[in-house]
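Encoded as structure tokens, here's the structure I'll be asking about.
Excluded from the complex is one protein chain; the other protein chains are retained at their positions.
And then subunit A:
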Amino acid sequence: MPTETFTNEVIDISSLPKYEEIALQHPHSDYWKIICINLSIFLGLIGIGAAMLLFFINEVGTHAFLITAIYLALAAILFLLFRASFKKRGYSIRTHDVIYKSGIIAESTTIVPLNRIQHIELNEGILSRVFHLGSLQIFTAGGQTGHIHISGIPIETAKNIRDLLLKKLDLTENQTIDQAAS
């Protein structure tokens, strides 16, 4: 590396871009519908099971009121939790990294630098296809915990993000190769 072009200035840490102040993109509102449909199917199945128990086993039948109450409470709690989690989710793509925020109780923010991405997966479920949504998964070498899964992105945007990230990946790769060569 030529010494004359090499500079090493002191960095002012407080002037670095702040990840916590980025305005985040939220999942598409249609995604809430998908969550609702999924939850309804889940609750429906449990409901059918409970109803079967109530009708066919007499001893359970005496507790019908209690079981219905628990079931309704469960349904309400689930919807509230998913709503809270849906509201909290957000993502953002910066020039050098991807930020994803989520969490029902604890708010967690995960940041993946673009030059650490191993590969990208774009998934479309049956329901997502109806609503033209997709989910992006970004994998790193950081293992099971070090990967992010962003759901409910409009499919066109998702594809654009994928292409953008892949293009960036190529760019950083080439840079490192150039650096190694020089």
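The rule is short, and it goes like this: a residue touches a chain if its C-beta (ideal position, glycine included) is under 8 Å from a C-beta of that chain, and two chains touch if they have at least 3 such contacts; residues count from 1.
Convention: contacts and distances are computed from a predicted model.
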Inquiry  = Given that one chain of this complex has been left out, which of "Monosaccharide ABC transporter ATP-binding protein (CUT2 family)", "NADH-quinone oxidoreductase subunit L", "RNA polymerase sigma factor" or "Putative membrane protein" is its protein name according to UniProt?
reply    = "Putative membrane protein"
Note = The one residue from A:H63, A:K87 or A:H119 touching the chain left out of view is A:H119
Inquiry  = Contact with the hidden chain only, please: which subunit A residues?
reply    = 11, 13-14, 16-20, 96-97, 103, 105-116, 118-126, 129, 139-148, 162, 166, 169-170, 172-173, 175-176, 179
